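With one protein chain held back, the other chains of the complex are shown just where they sit.
Coming up: subunit A.
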Amino acid sequence: MAVRLTVNGIKHTVEVESDTPLLWVIRDELGLKGSKFGCGKGLCGACTIHLNGQPVRSCSTPVEMADGGDVTTIEGLSSDGDLHPLQKAWVEHGVPQCGYCQSGQIMSAAHLLQHNPSPSREDIVAAVSGNLCRCGTYSRIVAAVESVVENQADHSSREEA
């Protein structure tokens, strides 16, 4: 079938079988390799992208379910050419080890911050708990997200003042 997708703001029409997981369309038809294949069953979160503003596991989302949808991947997380605040925090905190899960971790955290600019630690942990990291970078992920939350809070309190 011909599937229409807007990915990171760019419209595409791709001819693929309707049951093809969205992940493989993003990776192999559109050439965006940042979203990763880890389990194929929505169990590890390495393939997390945003579909119509919701975090979804693209490895187990048939592309037909995304037809006409708006997709954001790690490559499109920041639109202004600079790194997204979360990406900056990931670099500053030295989060990635092997790095393979980090696109998914960042996409889960980014969705949280879009909807809750001042999450508690429990909120952060809950938002990323579906994202596995075999290297064990969990504490730095939480610290990096918290630093973004704090910076934003500082920023908005300065603006208010």
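Here, a residue touches a chain if its C-beta (ideal position, glycine included) is under 8 Å from a C-beta of that chain, and two chains touch if they have at least 3 such contacts; residues count from 1.
In this text, contacts and distances are computed from a predicted model.
Here one chain is missing from view; checked against "Cytochrome c oxidase subunit 1", "Molybdopterin-dependent oxidoreductase", "Sugar ABC transporter permease" or "Peptide deformylase-like", UniProt names that protein "Molybdopterin-dependent oxidoreductase". Of the options A:I74, A:L113 or A:V148, the residue whose C-beta touches the omitted chain is A:I74. Mapped onto subunit A, contacts with the missing chain fall at residues 16-17, 19-21, 24, 28, 31-41, 43-44, 46, 73-75, 83, 87, 90-92, 94-103, 106, 125-126, 128-142.
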